[in-house]
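Before we start, here is the structure in question, set down as structure tokens.
Of the protein chains in this complex, one is absent; all others appear in place.
After this line comes subunit A, so read on.
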Amino acid sequence: MASVAQAIRMALHYGEKHLGVKDVFGQDVGAPLGGVFTATQGLKTAWNTPLDERGIISMAMGIAMTGDRCVAEIQFGDYIFNTIDLLKIAGNTLWCTNGQVELPMVVMTPVGAGIFGSVYHSHSFDAWASRLPGWKIVMPSNPLDAYGLMLAAIKDPNPVLYLKSKALMRHKGDELIPGEPADEKELKAMIDKPVQNSVGWKARWPDLEEYIVPIGKGKITHAGEHITVVTYSRMVHLCNEVAEKLSHEGISVEVIDLRSIYPYDWQMIKESIAKTGRVLFVNEDTEVTNFGEHLAYRTTQECFYQLMARPRVLAGKNLPGIGLSPNLEKNSVPQHHDIEVAIREVVAEVP
């Protein structure tokens, strides 16, 4: 099975071969490194930029303005913050020009904690991203979705932010990408750059097929009856594991992988809450003005009389950063135990 990094690489290859992507660029994205997470190794159109995040976003905007398709990378989401006003402009360009100027660009960046990356390699960006009107924002949790959401992002005529979890880059899924060889060693031999003697190496790409995960469509990753847990990206795995554990105690948890932050799959959330009457929103961005708060607000507005318990948001603590020590990181963003406790609390609450 492909890792998330390999899935992104294959999606970008599919993009440059079939979907008109002419540039994949960013810091260390081209040869020799092919991305610090190897997600751009071997790509025909990948090239290295100066170490200049604002330049990368501007370049993407300029290229997109001409109608050419591009995928730009900010090496770590932690360094995307100095481009926020450019992201704002990219998001408002269509609106400000009364529909005249489209920016069909994708910006991908690794986000979140989980790799003990300390203060400047653990930032989340989903709540910030949700305040960039005009952008679509996706956050895959597994390789197949990583592939399908990247193809959807490339095909979309709007700017799309593709937020990929740092901690999931080596994660392998349990579903094959259409066209991917079943033997992961074979895949590795085809598309992973050799660690030694890589001079002159070229990827041998599998005959990949188009597979689209529509932007705005969530997925139920664990069906349940007693509580709805709405999450995305890395937290999907933690929530699924907790749901599996609690199922042995007769607590039936429905986990929704939102997959897209904006637009988001409200109908899936709403239907699930109608069934369970209880909801917990889980993500790792900081808790004050968190995207989960928006969902909780909407829940109270539209599902209030169906609720059997107060909606809860479990998110990262409102701290200036994630400390390097595992003790600090684990006490900053939700862990299995935190999710389990929160679920138990909501389930135990009596109206």
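One rule holds in what follows: a residue touches a chain if its C-beta (ideal position, glycine included) is under 8 Å from a C-beta of that chain, and two chains touch if they have at least 3 such contacts; residues count from 1.
Methods note: contacts and distances are computed from a predicted model.
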Protein name (UniProt record) of the chain left out of view, among "ThiamineS protein", "Molybdate ABC transporter, periplasmic molybdate-binding protein", "Molybdenum transport system permease" or "2-oxoisovalerate dehydrogenase subunit alpha": "2-oxoisovalerate dehydrogenase subunit alpha"
Of A:N158, A:S247, A:Q306 or A:Q335, the residue in touch with the unshown chain: A:N158
Per the touch definition above, residue among A:G26, A:G134, A:P206 or A:P311 touching the missing chain: A:G134
Contact set of subunit A toward the excluded chain (per top definition): 22-23, 49-50, 52, 54-55, 58-66, 68, 85-86, 89, 93-102, 133-134, 136, 157-158, 216, 262-267, 298
